[in-house]
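Here is chain A:
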Amino acid sequence: MLIAALIAIFVVMIMAITRAILGPTLYDRILAVNMFGTKTVLLISILGFIMGRPEFLDIAIVYALINFISVIGVLRYSDNLIFKDSEQQKK
Partner candidate 1 sequence: MLIHLPVLQVIIPLLAAPLCLFLTKPRLVWLFALIVSGLAFLISGLLLQQVMTSGTIIYDLGGWDAPWGIEYRIDRLNAFLLLIISSISTIVLIAADTSIRKEIPADHHVLFYILYLLSLAGMLGIVATGDAFNVFVFLEISSLSAYALIALGKDRRALWASYQYLIMGTIGATFILIGIGLMYQMTGTLNMEDLSKRLPEVSQTRTVFTAFAFLIVGICLKLAMFPLHLWLPNAYAYAPSIVTAFFAATATKVAIYLLIRFTITVFGLSFSFTHFPLQLLFVVLGLVGIFVASTVAIYQTNVKHLFAYSSIAQIGYMIVGFSMTTMAGMTATLLHLFNHALMKSALFLALGAVMYRIGTTKLTHFQGLGRQMPLTLAAIVIGGLSLIGVPLTVGFVSKWYLVMAAIENGWWPVAALILLGSLLAVVYVWRIVEMAYFKPALAGTETIKEAPLSFLIPIWTLILANIYFGIDTRLSVQVAQAASMSLFGVTP
Partner candidate 2 sequence: MNMSLGLMLQFSIILPLLAVIGIVLTAHKPNLRESVSIGSSILLFFLVINLYIGFQQGATISVHWWELIPGLPISFSVEPLGMLFALIASFLWVITTVYAIGYMRAHHEQNQTRFYACFAIAISSVMGITFADNLFTLFIFYEVLTLSTYPLVTHSGTEEAKKGGRIYLGILISTSVVFLLLAIISTWFVAGTLDFKPGGIFSPDVNKTVAGTLLVLFVFGIGKAAIMPFHRWLPAAMVAPTPVSALLHAVAVVKAGVFSILKICVYIFGIDLLAVLPSTQFLLYLAGASILLASLVAMRQDNLKARLAYSTVSQLGYITMGALLATSSGVIGSSMHIATHAFGKITLFFCAGAILVAAHKSKISEMRGLGQQMPITMAAFFIASLSIIGVPPAGGTWSKWFLLMGTIEAEQMILMSVLAISSLLNIAYLLPIPFHAFFSGDKVTTPGSGIKEAPLPSLIALCLTTIGCVILFIFPQPLYELSQAIVESAGFTHGK
Partner candidate 3 sequence: METILEFSSSIFLLIGSFLCISGGVGILRFPDFYTRMHAVGVTETLATAMILIGLILHNPDFLVDIKLMIILLMTIFISPTASHALAKAAQHNKLMPKLDTDIKADNKKVTSSNP
């Protein structure tokens, strides 16, 4: 069943990537990448179980934190200045 969950998460990650590529807006992409990140956390956790290395959970925790920080970081800028011109015009 772990394998099944792994595959399911893998599929979802591919879906997220697809959305990230399709866009169309910047926010869709960030959303998708963020989702990709949270699913990675799950993936790492499950992989740890499958490979018999529960130590991977530590990595998952760190990953979850980094993921969060990176999303907030990117949004902080998007809220300010940078993305407005280049991306919004194209939309």
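With respect to how the candidates were assembled, all candidates are chains of the complex that A comes from, given by their letters.
The rule we apply is simple: a residue touches a chain if its C-beta (ideal position, glycine included) is under 8 Å from a C-beta of that chain, and two chains touch if they have at least 3 such contacts; residues count from 1.
In this text, all values refer to a predicted model and were calculated from it rather than measured experimentally.
Visitor: Which candidate, 1, 2 or 3, sits against chain A in this complex?
Guide: Of all the numbered candidates, the touching one is 3.
Visitor: Quick one: which bits of chain A touch candidate 3 in the complex? Just the residue numbers, please.
Guide: Those in contact with candidate 3 are residues 1-2, 4-5, 8-9, 11-12, 15-16, 18-19, 25, 27-28, 30-32, 34-35, 38-39, 41-42, 45-46, 49, 54, 57-58, 60-61, 64-65, 67-68, 71-72, 75, 78-79, 83-84, 88.
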